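A single protein chain has been omitted from the complex, and every remaining protein chain is retained in its original position.
Letters are used for the chains, namely A, B and C, taken in the order the chains are written, and counting of residues starts over at 1 for each.
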Amino acid sequence: MAVQTLIEAVRSTLADEMRRDERIIVLGEDVGKKGGVFLATDGLFDEFGGERVLDTPLSESLIVGASIGAAINGLRPVPEIQFADFIFPAFNQILSEAARMRYRSNNSFACPMTIRAPYGGGVHGALYHSQSVEAFFAHIPGLKVVVPSTPYDTRGLLRSAIRDEDPVLFFEHKKMYRSVRGDVPDTDYTVPLGKAKVTREGRDVTVVGYGLMAHYALEAAELLESEGVSVEVVDLRTLRPLDGTTLLESVGKTGKCVVVYEDNRFGGFGAEIAAILAEEAFDRLDGPIVRVTGPDVPGVPYNHVLEDWFMPNPDRIADAVRRLAAY
Amino acid sequence: MAVQTLIEAVRSTLADEMRRDERIIVLGEDVGKKGGVFLATDGLFDEFGGERVLDTPLSESLIVGASIGAAINGLRPVPEIQFADFIFPAFNQILSEAARMRYRSNNSFACPMTIRAPYGGGVHGALYHSQSVEAFFAHIPGLKVVVPSTPYDTRGLLRSAIRDEDPVLFFEHKKMYRSVRGDVPDTDYTVPLGKAKVTREGRDVTVVGYGLMAHYALEAAELLESEGVSVEVVDLRTLRPLDGTTLLESVGKTGKCVVVYEDNRFGGFGAEIAAILAEEAFDRLDGPIVRVTGPDVPGVPYNHVLEDWFMPNPDRIADAVRRLAAY
Amino acid sequence: MAATRTESKAATEIGAELGLARDDLLEMYRLMVVARAVDERMWILNRAGKIPFVISGQGHEGAQVAVTYGLRKAHDWMVPYYRSVASLITFGMTPREIMLAQFAKGNDPSSGGRQMPGHYGMPERQILSLSSPVATQLLHATGIALAAKIRKTDQVAMTYLGEGSSNQGDFHEGLNFAGIHRLPVVYVVENNGYAISVPMALQSAVEDIAMRAAGYNMPGVVVDGSDVLACYRAGRDAIDRARAGEGPTLIEAKVTRLTAHSSDDQHTKYRTAEEIESEKGRDALPLFRDQLRSAGLLDEESEAAILEESRKVVEDSTDWAEAQPEPDPATAQRWVYADAPPARMDDELWTGARFAGDGGPFGTLAAEED
Partner (left out) sequence: MAATRTESKAATEIGAELGLARDDLLEMYRLMVVARAVDERMWILNRAGKIPFVISGQGHEGAQVAVTYGLRKAHDWMVPYYRSVASLITFGMTPREIMLAQFAKGNDPSSGGRQMPGHYGMPERQILSLSSPVATQLLHATGIALAAKIRKTDQVAMTYLGEGSSNQGDFHEGLNFAGIHRLPVVYVVENNGYAISVPMALQSAVEDIAMRAAGYNMPGVVVDGSDVLACYRAGRDAIDRARAGEGPTLIEAKVTRLTAHSSDDQHTKYRTAEEIESEKGRDALPLFRDQLRSAGLLDEESEAAILEESRKVVEDSTDWAEAQPEPDPATAQRWVYADAPPARMDDELWTGARFAGDGGPFGTLAAEED
């Protein structure tokens, strides 16, 4: 049992998996000698060499498109997109090709690959180094979308993603890379895709989140405990396929739900969570389904006073829960 | 007062606007001599010449990216993307550039342009000629998203879009191009962006839709009238900015809502509608918010038996409304 | 660049130089004849209202058969595009398999009736499934070649596209990467002068797409698509280079599109009657036939036999394919993933309305199946 940061969990898992399965290659911008701009691939180039750890040209569509071909011809690519904000040049390859290969070929071909991308705000990254992009991908049938929030889950989920037979988007929150540490067993455990986790039990209100917001939800729950508000926290972990059972059971129990996401509010991923609850848990609801989200502006602004204005935080979550509990 | 099909409404409005404002150019694949694969630009090349009606290379990112530059330097581009399915190579230019230009420059620059794209299924187009892509764009702050359902609205909304100071996505349903006809005044009227329309008044259940589904909703309402179920139909017309007032007023009155969209269910645009209602109309809801949608498979399959399986239709809508009314 | 042509020697002589036996020459001709017959039948079926859509390769067959002929079946990879009918037949796809795609039957090996006609693919033949957005397949072929190099499989990947599609960003990104890593991939641009209605002058700043090869450190070969043996040489040389580890090649075959772009297109709107007529002179099929005739490889009899055989093949494949069962809608939700349900672990497929508790923990109403 060792303690790792989230970035160490990513790095060590990539190394473990590459030792286990020589079909795995890592490719992307600066993933080689430099070890990635966040050092997520640090050391891999030295251990596995330039054929399995490829520095690509500055061409995201190529990174994904070539990964598709490599997967078709027997490899297990784990491409890195340097920032989630820069995944859009590859959007067509991901949506039209990787996600549809199995369905359109009636199961003749598939694209087992894990696309890693750092995402999220609160890091002075401004509009183009702070985005939460999960809503775009969680809407796409054929993709799986994972957002870990602890080093333990990161190792377990990244193993499951790499071993999965379908394309997985694996989003890592930049702010958690070094700020979040936790115990990780040295065993070859996995955390299954499609399984949410109740990270705190409570009676009054369910708070649903993922990634950094799953942590903020727990902090908000702490704040409210003293006030006698009992909060249950559900960390979704996988956005697609979604663990509807855990979600419905929790809200079925508490009757109230706050959905938290960092992305822009309108049409964000949490809207689907609210829609599911309004449709399937209606009989159990004792109050409106409340969303605490980023505002509807094109991106996280840079100056710290503007960035603070944008980011959801434990206080905002607590405020919403407080009012919903009193509803 | 003339009668036009939806495609005639598009074509005549483009011609009217180009006569009115010489800053307007139309560009895209096959929009020139051929007049577009659906003939939406037929005749424009002859009337306005090759400088204002440009056949571009097969390069969607260029079509949008050059339109951004042209808008910056004093033109009003109306690019056509031949099929909404092929808009994704331009996704980065639309999301990262066009949508953010005004915000990121603190209102120093803007991109007034209208991107037209035919969308939708039921036309034997299979996975790549049938997509509904509005959810991706309606989530993006800085874009406006319009989906007309009648020739009258098409003319009024297209005028508003072209005259708007911000980038507008204008989605036209292929199945409606020739099947939908209607009266259009010869006047220079506009239909404002951001205004929904109650296309049928009713007491029991509100059905919310747009595009082809707005028609199917009306057909379903007809079917149910004989059964004594009184259905109100809201045609959203503009998805972003959304007319929340009309939506909330209607559901506030009926207390029940069925949201209909053709796109894949999970994370589709209708999820936001359901989320808004669950959050802001909760006190008025007398039943779950029900969604009638396309299934969660990567696209509309080609063979007619498979396509029929995919497409929402008036019967499915009626079935949902019937059950909700009885709830 | 001047398009390479073979000199006016006898086909047999040239063939010999190229290592092509008389049987190879006849086989190439046969493949062209079969491809044309299958292709023409598609259009007849469309006009007869039996299939709603056709997109095919009439005018491209000479280049397709010849460039492809040097590949190793079921070892090398083919990454085709929608006009690749003759390439596919050359690589082993049968007329029956092609006709199943036209009728979109349940046992259509390309997609089980899920895709439009023209979207071919078969794993057992190492033919990759094709989508509609153009040029995306170049990156797949590039990645296949990357894997072949890393895994040392001695495979070559050949991919095909139109000249219009070579103006997509993916073309640039793919060729650059292949050039950097000297990948065993061959890019074949079938230049028929139009992207639907858009002529070369408005599509590309240069007349020869092959000129771009120099920017990616690979040979760019322009070849006359009506000269079958010149096309074979270009393909063979590129395949040899690739297999020898000498890297990728860009081949541009100047071909002609004898039909409208597709059954949805009226090309008279942007092509003159004269042009459409004169373009028939660039059809490789009669030209190659004449070559084989004057080389004494074909006579009235053998020619008639080939035609008769191809007619039979087309009859058989059409009737057989048409008689196959439609896909079963009950299977339509399958294969979104290998193992998981389409969107939620607790999912059934909801094409219709999902109610409070339908299939969920708080059931109050029963779901109706639709």
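List of remarks:
We adopt the following convention: a contact is a pair of C-beta atoms (placed from the backbone, for glycine too) under 8 Å apart; a residue touches a chain by one contact, two chains touch by 3 or more.
Note that this is a predicted model, so its numbers are computed, not measured.
Across C:21, C:206 or C:338, the residue that sits in touch with the chain not pictured is C:206. Of the options A:10, A:117 or A:292, the residue whose C-beta touches the omitted chain is A:292. The hidden chain makes contact, of the residues A:171, A:266 or A:282, with A:266.
For the chain missing from the display, the contacting residue among A:13, A:61, A:132 or A:206 is A:61, taking the whole complex into account.
Only one of the listed residues, B:80, B:97 or B:204, touches the absent chain: B:97. The residue from A:86, A:152, A:210 or A:282 that touches the chain not shown here is A:86. Contact residues of subunit A toward the unshown chain are 29-30, 32-35, 37, 55-59, 61, 85-86, 88-89, 124-129, 258, 264-266, 287-288, 290-298, 301-303, 305-306, 308-310, 312, 315-316, 319-320, 323-324, 327.
Even with one chain removed from view, subunit C keeps its contact list with that chain: residues 167-173, 175-180, 201-206, 211-212, 214-218.
One chain is missing from the display, and on subunit B it is touched by residues 25, 51-52, 56-57, 59, 61-62, 64-75, 77, 89, 92-93, 96-97, 100-110, 141-142, 144, 165-166, 193-195, 240-245, 248-249, 252, 279-284.
One rule holds in what follows: only the chains that are shown with their structure count from here on.
Distance from the centre of subunit B peaks at C, each centre being the average of the chain's Cα atoms. One finds 30 Å separating the Cα centroids of subunit A and subunit B. The geometric centre of subunit B is 34 Å away from that of subunit C, both derived from CA atoms. Shown for subunit B are the residues that touch two or more other chains, namely 85, 88-89, 127-128, 264, 266, 287-288, 290-291, 296-298.
In subunit C, the positions touching at least two other chains are 111, 114-115, 119, 131-133, 169-170, 336, 342-344, 347, 354-356.
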